[in-house]
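A protein chain is absent from this complex, but the other protein chains hold their places.
Here is chain A:
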Amino acid sequence: MSVEHYHKLCNQYMGRAVRIRTHDGRVHHGIIRHVDRRRVYLEPIRSNRNLGGFGYGYYGYGYGFGFGIALGAIAGIALASLFFW
């Protein structure tokens, strides 16, 4: 999926908890707070009781929205509290 598609997806699920795997193999957890054309910004989730044994990931780019992840670096994405029939 392209940068543009991840941009759309993150926009659509603003405010939801997300788990993002980046091409360097890291896993990031947080709540989607902002997305611009290049990055998605995650607010760290305080309680880690439901993170399923994953670490906290990487905290770079403290722009007030939490930490930013380059959309182009995203290798995989999973969203909490989605629901499908």
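Simple rule for what comes next: a residue touches a chain if its C-beta (ideal position, glycine included) is under 8 Å from a C-beta of that chain, and two chains touch if they have at least 3 such contacts; residues count from 1.
We adopt the following convention: contacts and distances are computed from a predicted model.
Per its UniProt record, the hidden chain corresponds to "Methyltransferase" from the list "Dihydroorotate dehydrogenase electron transfer subunit", "Carbohydrate ABC transporter ATP-binding protein (CUT1 family)", "Methyltransferase" or "Sarcosine oxidase subunit gamma". Take chain A: the residues that touch the chain left off the picture are 1-2, 5, 8-9, 12, 16-19, 29, 45, 47, 50-54, 76-85.
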